[in-house]
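A protein chain is absent from this complex, but the other protein chains hold their places.
The letters A and B name the chains in turn, as written, and every chain counts its residues from 1.
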Amino acid sequence: MEYLLELNINRVFDFLGTVAFALSGIRLASAKQFDWFGAYVIGFVTAIGGGTVRDLLLDVTPFWMIDPAYLVLTGIALLASLLFKHQLFSFGKTLFLFDTIGLGLFTMVGLEKSLEAGLPFWTCIIMGAITGALGGVIRDTLINEIPLLFRKDIYALASFAGGAVYFVCIELGVADTWAFPVAAVSVIAIRTLAVKFHIHLPNIQNLDSKAE
Amino acid sequence: MEYLLELNINRVFDFLGTVAFALSGIRLASAKQFDWFGAYVIGFVTAIGGGTVRDLLLDVTPFWMIDPAYLVLTGIALLASLLFKHQLFSFGKTLFLFDTIGLGLFTMVGLEKSLEAGLPFWTCIIMGAITGALGGVIRDTLINEIPLLFRKDIYALASFAGGAVYFVCIELGVADTWAFPVAAVSVIAIRTLAVKFHIHLPNIQNLDSKAE
Partner (left out) sequence: MEYLLELNINRVFDFLGTVAFALSGIRLASAKQFDWFGAYVIGFVTAIGGGTVRDLLLDVTPFWMIDPAYLVLTGIALLASLLFKHQLFSFGKTLFLFDTIGLGLFTMVGLEKSLEAGLPFWTCIIMGAITGALGGVIRDTLINEIPLLFRKDIYALASFAGGAVYFVCIELGVADTWAFPVAAVSVIAIRTLAVKFHIHLPNIQNLDSKAE
């Protein structure tokens, strides 16, 4: 019973994260005059890209190939974009919240799947960040932009930090059922605080006076 | 005997499609001042990219790794581009025909391989479209253009429609040996008619007044 409840909550956040990721893809596609189909594909790839690469690296069947929910959720995101565009994107903060919750939850899903595959802890942390952040990188590459990830905000780094929090919790003897939510909340808190207080990493200085 | 004949016809179309896809890659590479090697690589990736991603997702050995035909066919396409460039590209309609036949056949190959892997029908349809259309997306990403697919023509959508036609045929009790050619011809017909009558999907309106 409790397990079912937990499962449902995870599933709800997974779905909210998927919709938020899809919306972020659809929004960027719309700025490039894509047609509806192109916008749908970019939304879908943003939502499932990170998890797909993770599953390829883990050598398991990518999750969306055996669960139609992600196709349907991307369709809902596209429909919402077409019908309620003014209302939808005036709720910028709501989208940011979903996107950040999605990042936190996707990170934990990736970490958990990698743990189950018996990988070392540092690979699990990387796999969490790949799950959470790589969809956006693929999105930006496809729309021919330099990935935001490399230049702006604490994003993948929040994911890494959350992964580290999980393993610190486990080292300290915290049970799995607590370590996961604590780590997910860490991801969300770090990203939110970094954006609120404009915390950035320094840029790397140009090492290349004569561009190749 | 009949099986051999069918196999040979499929093989002929597969090869024509491969050459057409390779030529489309070589042509776009030529507009970017690539050297011969770069043009060959772009041609090869255009021809085998979709099927390679499909095979990675299906967890089977990519087809070109165990059959040298695709390397040879790309070589033939490059040689033809270097020797007969004026003649070759004045036959724009012939190339369009090969490319469209390739799309139809590649779609069916992807769908069939996914069926054999026991995947649900909607995944099979997606895998058909990935096989037919993703090579061109990888090509466009490598030459640093926004994939045409997202903005122009009915292309991947013809592939999806063909996949749906296949499953409708099967539902209606049509035998496999008929459903495959009917679906492949549907892909070819939809793409041809869409181009002839300038049928496009609508573009998605810009949802993002202030570009991020």
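Operating definition for what follows: a residue touches a chain if its C-beta (ideal position, glycine included) is under 8 Å from a C-beta of that chain, and two chains touch if they have at least 3 such contacts.
Please read these numbers as outputs of a predicted model, since none were measured by experiment.
Here one chain is not drawn; of B:L71, B:L97 or B:A117, the residue touching it is B:L71.
Although one chain is not displayed, chain B still touches it through residues 26-39, 41-42, 52, 56, 59, 61-62, 65-66, 68, 71, 81-82, 85, 88-89, 141-144, 148.
Panel shows chain A; residues 56-57, 59, 119-120, 122-123, 126, 137, 141, 144-147, 149-151, 156-157, 200-208, 211-212 of it touch the chain omitted from the view.
Everything below uses one rule, namely that only the chains that are shown with their structure count from here on.
Distance between chain centres (mean CA atoms), chain A to chain B: 30 Å.
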